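Take a look at the structure set out below.
With one protein chain removed, the remaining protein chains of the complex are shown where they sit.
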Amino acid sequence: MGRTVGGPILEVEGISLSFGGVVALQAVSFDVREHEIRAIIGPNGAGKSSLLNVINGFYHPQEGSVSFMGTKRRSVDPHEAALQGIARTFQNIALFRGMTTLDNLMTGRALKMKSSFVQQVIYWGAARREELEHRARVEEIIDFLEIQHIRRTPVGRLPYGLQKRVELGRALAMEPELLLLDEPMAGMNVEEKQDMCRFILEVNDQLGTTIVLIEHDMSVVMDLSDRVAVLNYGRKIADGTPDEVRHDRAVIDAYLGVAQ
Amino acid sequence: MTHLLYGIFIDPFVQMAAAPDLLVQTLWEGLVSGVLYALIALGFVLIFKASGVFNFAQGIMVVFSALTLVGLNEHGVPAYLALALTIVVMLVLAIAVERVILRPLVNQPDIILFMATFGLTYFLIGLGELIFGGDPKIMISDQLRLPSGSYRIPVFGGYVQMQKIDIAATIIASLMVATLAVLFNRTRIGRALRAVADSHKAALSVGISLEQIWVIVWFAAGIVALATGIMWGARSNVSFALEIIALKALPVLILGGFTSIPGAIIGGIIIGVGEKFGEFYWGPLLGSGIESWLAYVIALVFLLFRPQGLFGERIIERL
Partner (left out) sequence: MLYREVGQYKTSYRADQALFPILQDRIGIAVILLLAFVGVPLTASSFTIDSILIPVLVLALAATGLNLLTGYTGLLSLGTGGFMGVGAFACYKLTTLFPGVNIIILILCSGFFAAAVGTVFGLPSLRIKGFYLAVATLAAQFFLSWCFIRIPWLYNYNVSASIEVPTKTLFGLAVTGPTSSPVTRYLIVLSIVAFLTLVAANLVRGRIGRTWMAVRDMDLAAELIGIRLYQTKLLAFAVSSFYCGVAGAIMVFLWLGNAESESFNINQSFLILFMVIIGGLGSLLGSFLGAALIWGLPIVLRAAPAFFGVNIRSATAEQISFVIVGALIIFFLIVEPYGLARLWQVGKQKLRMWPFPY
């Protein structure tokens, strides 16, 4: 691969999160290095999505802190997380169903569009220039993800696999430093998974985007990721390279079963 | 300026203390209107609990049922027969609503169903006016053997006047609430209703017929609407203005929550008493007619502190 992994850009320290009486995460710490692909695996309910939600600012942990690019916080707003350069996709697809693929991707440019209200009202001039400029950038992403043919389709009508791709496109449109992918391949067939893997690798390789990935498909995890963290019942039980993790006793007991 | 501050913070309480019998009177009147608001709210709660639909048409159902009753009687049908026939009409209405509105829209988001009940409201307003005419009518209280007249009870040196119909209304409302509470919590049907309220899919998978439940619930709401219409009509008259008054049930629901029967009662009483007190003691300061909006503002203030209402459940959104 044509990129080198750098120092840590995201550090999660001692995060504890509970809802009412239910403990979602307990003293979880891990870090993510620049340009790497980091996987988080574990059985259902282990707290993987909750961890992403904490990084993203949706959940506020009771204890612990998150450091991103040097700024250390107990909790952030989702808006601030976006400003810092964190983008995200969801397990259950959080696309704007009433809008087309193109519009969904264009919303990803929201933070980068600076024209004022008055300029928008007039449209011809500054607002249109900006719109076309961002349209051109978004079209590059559309080309990259090979979704030209569904540009104008309302996303609610797209099949599941394509929706996931569009959601990835929207996240990419934010030009993030850190991309959080929550089960990006869930529900896909073999071909779709291969395409998705290719996209993820290319994003990491060509754009240098750091990626954190929740995934259940072990072959994908082992192939793609540089390092893997394993969660079980809200605790981290292993952390290391795919090979180390695959042979870890605790991980085998909790999740993987007998290694093939 | 001091006059204004005095008028808001001091004077009303001075007035309350100066004439304690008036205080009790206002309290009583507030209680009665609160109970009636609560009855309307109860109709909402029934339907919402079981079908997740917010039935904006509950108010017009109150008017429509009362109009049907009086209209039939005007055409020579004896009072109790008219009452029975009206009950049948409400059943027919429930079946029609289930078939025409609920079934086709079963998978749509709540806001769509809510708007559909707007359509139902206007439909019933037009239909009611077409059939019965737009003029206010007099409730057939005598024919129904509803009590009339009032009691004068000496209190605090003065006296309080309680209309017998008001007392009857309070008692009937309490009976309805108690019956519905028992129905919901102790019977098989009640359990089915609660199941449907929780999850349509799950209820279907255990063999509960959604359509039957919905008809039952809309019919029950129709009966509650009829009772409310009779009580309210007996106290003033039966007219389409009642429809707007029925909108006051919304603040009641905000306070009491949408799924709680005791909440509807307590919410209703708070709104009714709050409104009457506001109107009587603070009204002269602000000008008359503040009861047209006071209930909503009370609810709004409440919402700002507790967005899920007094008894509502906090919804945690999962991503």
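A and B label the chains in the order they appear, each numbered from 1.
Please note the rule applied: contacts are C-beta pairs under 8 Å (C-beta built on N, C-alpha and C of every residue); 3 or more make two chains touch, one makes a residue touch a chain.
Treat the numbers as computed from the prediction; the structure is a model and nothing was measured.
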{"item": "Residue of A:Met113, A:Met222 or A:Ile252 in touch with the missing chain, whole complex considered", "value": "A:Met113"}
{"item": "Residue of B:Leu83, B:Ile125 or B:Ile140 in touch with the missing chain, whole complex considered", "value": "B:Ile125"}
{"item": "Full-complex contact with the absent chain, from B:Ala66, B:Leu83 or B:Ala116", "value": "B:Ala116"}
{"item": "Touching residues on chain A - with respect to the absent chain", "value": "56-58, 77-79, 81-83, 87-88, 90, 94-99, 103, 106-108, 110-111, 113, 115, 117, 120-123, 127-128, 130-132, 135-136, 139, 170, 174"}
{"item": "Positions on chain B where the hidden chain makes contact", "value": "54, 100-101, 104-105, 108, 110-112, 114-116, 118-127, 129-130, 134, 244, 247, 250-251, 254, 286-290, 292-293, 296-297, 299-300, 303-304, 307, 317, 319"}
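Going forward, only the chains that are shown with their structure count from here on.
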{"item": "Centroid spacing, where centroids are CA-atom means, of chain A and chain B in whole angstrom", "value": "49"}
